[in-house]
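Got a structure for you, questions after.
Yeah, one chain of the complex is gone here, protein chain that is, but the others are all in their spots.
Per-chain numbering from 1; labels A and B assigned in written order.
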Amino acid sequence: MARMKFLCDAERCIECNACVTACKNENEVPWGINRRRVVTINDGSPGERSLSVACMHCSDAPCAAVCPVDCFYTTDDGVVLHDKDICIGCGYCFYACPFGAPQFPTTGAFGSRGKMDKCTFCAGGPEADNSSEERRKYGSNRLAEGKLPLCAEMCATRALLAGDGDTVSNIFRERVTWRGSSGLTWGWGVAYSKPGLRRGRGVEGKAAGKD
Amino acid sequence: MTEFIDGPLWYFALAVFLSGVVWRMFSIFRAGSKPDLSVPRRSAAVSAVMTSLRRFVPRHEMSPRIRLQLVAGYMFHLGLFALLLFAAPHVLFLQEHLLGFGWTPMPHWAFIVTSQIAFAGLLLLWLHRVLNPVTRLISDADDHVAAVLTFVVMLTGCLALMETFTGLRVLHRFTVELLMIYFPFSRLMHAFTFIPSRAYTGAWYGRRGVDA
Partner (left out) sequence: MNNNKRSLTAHQDDFFSVVKALLVIVLLLSIAPQALAAGDAEPAAKVVNPGAELWREVRQREAPVAGTTQVAGMDSGVLINIRGEQWRTFRMQQLIPAAGALLGGVLGIIVLFHLIKRGLRLELGRSGNYLLRFKEIDRVLHWFVATIFIFLALTGLILLTGRVVLIPMVGHDVFSVIASASKEGHNLFGPLFLLGVIGLFIRFVSKNFPGKGDIGWLLKAGGMFGGKHPSAGFFNAGEKIWFWLVIFIGLTLSATGLILEFPFFGQDRLIIELSLVLHGVGAVLLVAGLFGHIYMGTAGMEASLESMTSGYVDANWARQHHDQWAEACEAEGAVIAGEELAKKQRLRGTKNRVPDRPAAEEGQ
C-alpha cells in the first residue's frame, strides 16, 4: 500500500501561496481556516527559505495520540483523517501538533471552538467517497478519483510534492543529486538551470564560479 | 425516540402547559372575591398597581434579612428569562416552529455570562432553601422538584452548547417537556400568578387605606 506524504522543496518554494489558495478553493474551507500555509524563515535576508506546511500525515500522529475522544484514524494510504461527528473541538490536537495543522473555526468568543478542520490530503473523511455529506464536512476527495492533492498538483515550481513516500523521496533525491552542492545560493535560480548554463547567458548571479 | 420527543411529546407537553395554565388562571379568577361593602379610603386600582410594582423591592425592615434571596433571586430570574427569550437557538426555534418571526438574539459570550449568573442564582437560592431552618421547614417536595427540574433544564441546555450533537439537543428538549407538563400543577405557576396576587393584595388593603 502507498504511504502518502507531502514533501516541500525549500530550494524551489517561492512563497507564491498558490497552494494555500488552491486548497481553500478546492475544499471550500470556511473563513479563518487555512489548511495549508507558507512559512518564510529569515524573510528578506540571505538564506531566506520558504516552506509550504500542512498536515504531514505523521506515521505516529501526536494529534491522534492526545485526542480525548479518539476521533483520528489512518487510512490504508497512510493519510491521517478525523471524524467530525466525534470531534468535540477541544483544541488538544492543535497543541500537540508540531506543524500547527489543526484549525478551528472560532465562531464566537469564549472558547467556542467549532469542530477541528485540517488537511485531508484531499482524501475526504469517513463518509462515503465523494458524497455530498463528505464534501460539506471535509471538502474534496481527489484521492478517490485517482488524483493527488491540488496544492501539489498545481505548484508552479514543483516545490510541493505529494504522493507515495517512496516516489516523492526518489524525485527529491534526484533533484538533490542533480543540484550538487549548489545549495550555497538561495532563491530559485539554482533550481532551474545549471550554473554553467547561466554563465553562458550572462545571468551568473550569486552562483558564479561555483561549479 | 428523537422523533417522539420532537413530535408527539412536544405537542402533548405544549397542550398540557397551555391548557393547564389557562385552567388554573381561569379558576383563580372565577373564584372572585366577596363583595366589599367597606367605604373605600383609597383607590383599589391605584393600590393594586402600586403594590405590584413595590413588591419588586423588599420592604425596608426585611431587606437586611433577605439580601441573599433578593440578589440570588434577581440573578436567577433575570438570567433565566434572558436565556429563554434571547438565546440564539431559542429565538431560532420560536421563529421556525411557533411564531414565524424572530428577533436579535444575544451573542454567544452574553449567553455564557447570563447562564453563569442564572446558575449561580438558582444554586444559591436552593442552598438557602435547604440550609436555612425556616425555609427548610416550609419547603415541600414541590419546591425541590421544581428547583431540580429547572436546574436540569438549564444544565442540559448548556451542555448542548456546541449545537452539533442531536442527542444533547433532544435531551434538553425532553427535560423542557417534562418541565412544561409539571408546570401548571406546581408552584412554578407563580410565573403567572405573582402579578395578580400582588394586585389582589394591593387592592384589598389599599381600599382600606392600609399601606401594604
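Everything that follows uses one rule, which is that contacts are C-beta pairs under 8 Å (C-beta built on N, C-alpha and C of every residue); 3 or more make two chains touch, one makes a residue touch a chain.
Computed from a predicted model, the values in this text were never measured in an experiment.
If you put the hidden chain back, the residue from A:Met4, A:Ala22, A:Cys71 or A:Cys122 that touches it is A:Cys71. Touching the missing chain, out of B:Val49, B:Leu94 or B:Leu155, is residue B:Leu155. Check A:Ile14, A:Val39 or A:Met154 against the missing chain and you find that the one touching it is A:Val39. In the full complex, chain B touches the hidden chain at residues 55, 61-62, 65, 68, 112, 115-116, 119-120, 123-124, 127-128, 131-134, 137, 155, 158-162, 164-165, 167-168, 187, 189-190, 193-194, 197-198, 200-201, 204-205, 212. In the full complex, chain A contacts the hidden chain through residues 10-11, 17, 20, 32, 34, 37-43, 45-47, 49, 51, 53, 62, 65-71, 83, 85-92, 94-100, 103, 106, 109-111, 181, 183-184, 186, 209-210.
Everything below uses one rule, namely that only the chains that are shown with their structure count from here on.
Look at where the CA atoms of chain A average out and do the same for chain B: the two points lie 55 Å apart.
By the touch criterion stated above, chain B contacts chain A in their complex at residues 107-109, 112, 161-162, 164.
Across the complex, chain B is touched by residues 88-89, 107-110, 112, 115 of chain A.
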